[in-house]
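Only one protein chain is missing from this complex, and each of the others stays in its spot.
Coming up: chain A.
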Amino acid sequence: MAALQFLSRAARTVVVGGTNRFTALAAINLAPKRNYADDYKPDQSVMYDELDQSTLPKFETSNDPAEWQFVERLIPLALVPTPKSFTEPSPSGWTTPKKDALKLPYFVSRTKNHMQPVYYRIKERSLRHTTVIKNIDGDIWLMGEHLKDYLKRNTKKKDLIALKVNEMNGTISVRGDHVSWVKKWMDEKGF
């Protein structure tokens, strides 16, 4: 199964040439998965059809679209929205993926929320700190070398960068907290 997964990843990398990866982002459902219809259960003991309408409190019904637009404002978005496009880094530091990144022999695709898939993991009773990069396609070994060079040049660790490539899962893990440096490197490359 894992081999098949890998093969499909390799085929996608080679055949598609990255064009689909760049543009095609899955439609992610933002709305809660709960079925709200289950929440409301009418009182079975009350026979609504036989109720004396005159005893009920008076009310008026409105279907004014001018009022309904305020209700529509309260309904959460069904899908993750497409972010704005920025040529430079946005004020918050979020960057638009660059088309030039497709020319590289490796590619890191964004998450469903349009963020860079870089995570900080703490394991083994907080003894092991790792930075994990996911969603890597293409020549992952070359990417590992490039990233290692960059971290050696920029961080204080120099020759102590311990970097592990997992080709099967398409992930790279680095010992230590290098999240902001890895993100900076990815910004430079355009991922």
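Points to keep in mind about this one:
Quick note on the criterion: contacts are C-beta pairs under 8 Å (C-beta built on N, C-alpha and C of every residue); 3 or more make two chains touch, one makes a residue touch a chain; residues count from 1.
As a convention for this text, contacts and distances are computed from a predicted model.
You can't see one chain of this complex, but its UniProt record names it "Large ribosomal subunit protein uL15m", from the set "Exosome complex component RRP4", "Large ribosomal subunit protein uL15m", "Signal peptidase complex subunit 3" or "Ubiquitin-conjugating enzyme E2 1". Although one chain is not displayed, chain A still touches it through residues 2-3, 6-7, 10-11, 14-15, 30, 32, 34, 36-37, 39-40, 57-64, 67-71, 73-77, 80-84, 86, 90-94, 113-114, 125, 166-168.
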